[in-house]
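Every protein chain but one is kept in place in this view of the complex.
Right, chain A next:
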């Protein structure tokens, strides 16, 4: 049996483009997932009932359906609602930001709940409003406590971005599958991308482990 790895070298630019898309999708979804997730977490911890219920419903919904289904669903639904063909790439961005917010929400909620009641009172006693207390006292500490969890979620997210290939987006796996089909080198191609995914994820998770130890020292 012959393996043709030289074809992979020939398609390296195309794969690089795919990897760049995967990375940018990961960063975009992480950023908006954290921003939106923070708001959701605050809503979930709010004493305002409707806000609390709406946020809980949102989080429970997205945590109870498979990501793959949500990707399909948005790919079909967004053009139907907006009347604009947004395309696979853009709809993947929207899907991931919305979906990941639910997961980031739960991490950030745990972070906020890790802050003692006394800190909340101290901020209030200084005259901070709810928003100021969140911004200057609670969230900075909450985030510091959950940085490793946020990064772990980002690594999972990076791996999950490979699912977008099902709607034809050209992420790393999407690019790989296109080349694999064109040149008929599936074994070589899928081995190569597996190594790429593994290397990136593994290196990042080692970094998280180090960070964990570093944070434990600060505390």
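As a convention for this text, a contact is a pair of C-beta atoms (placed from the backbone, for glycine too) under 8 Å apart; a residue touches a chain by one contact, two chains touch by 3 or more; residues count from 1.
As a working rule, contacts and distances are computed from a predicted model.
From the set "3-oxoacyl-[acyl-carrier-protein] reductase", "Amino acid ABC transporter ATP-binding protein", "Ring-1,2-phenylacetyl-CoA epoxidase subunit PaaA" or "Cytochrome c oxidase subunit 4", the protein name that UniProt assigns to the chain left out of the figure is "Amino acid ABC transporter ATP-binding protein".
Only one of A:141, A:159 or A:205 touches the absent chain when the whole complex is considered: A:141.
Only one of A:27, A:53, A:68 or A:122 touches the absent chain when the whole complex is considered: A:122. When the full complex is taken into account, the listed residue touching the unshown chain is A:132, out of A:132, A:152 or A:205.
Listed for chain A, the residues touching the missing chain in the whole complex are 118-119, 121-129, 132, 136-137, 140-141, 144, 219.
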